[in-house]
Structure formats: structure tokens, C-alpha cells
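All protein chains of the complex are present and in place, except for one that has been dropped.
And now, chain A:
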Amino acid sequence: MEARRQPARIHRFRPALITQTDDALPEYMNLIGMICSMCALMLKIKWCAWIALFAAIVGFANARATEDTKQVLSSLMLSISAVVITYMQNPTPMTIPFFQ
């Protein structure tokens, strides 16, 4: 068994060799988060702000390790600010339009 080890045949790792998977969920969540945050801030829609927050957190949970954390964090901060600012503008409780 020991004879199988051959230090002469060592090759260094290259990140390109990792099998690529077609997982676009983090990008979609990022996009939805951004759009919903903008809607919430400009149109003062509360449930949009909450959806943005959810999307940002789901995107954060599914992010790859190689992905830039600044992008993910900025999306999260934007959604939190959307929620806070929407409630500061209108402190009344949220009403879901489909159920009322």
C-alpha cells in the first residue's frame, strides 16, 4: 500500500476542477430582494419589504463560499432598511391585500 504513494506525482489543486452545478437560486433571491426593497421604499408597501427581507436571508443561506460577502450583506442591509423605513413612514399594522 505504501508503495502506491508517489510524491513525485503530486499535482496542485485548481478551483476550476470543481464540478459546476447549475444552481442560480442565490442570484434569483438577490434580484427579488432588490426589486422588493425598491418597491417597498418607493410605493410604501409593507409586505414587499418583508418579502425582500426573506429573500435576502434565503440568498444568504444559499450563497456559495466563493461568492462576495459584500454583495450578500448589502442586499440584507437594503431589505432591513426597507422594512424600517416603511414602518417609520406608516406605523399602522400591515394588512395583506388578498385576505382583506
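Convention: a contact is a pair of C-beta atoms (placed from the backbone, for glycine too) under 8 Å apart; a residue touches a chain by one contact, two chains touch by 3 or more; residues count from 1.
Heads up, the rule we're going with is that contacts and distances are computed from a predicted model.
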Considering only the chain that is not displayed, what protein name does its UniProt record carry among "Negative cofactor 2 transcription regulator complex subunit ncb2", "WD repeat domain 73", "PAT complex subunit CCDC47" or "Calcium homeostasis modulator 1"?
"PAT complex subunit CCDC47"
Considering the entire assembly, which residues of chain A contact the chain that has been omitted?
1-15, 17-20, 22, 47, 50, 53-54, 57-58, 61-66, 91-96
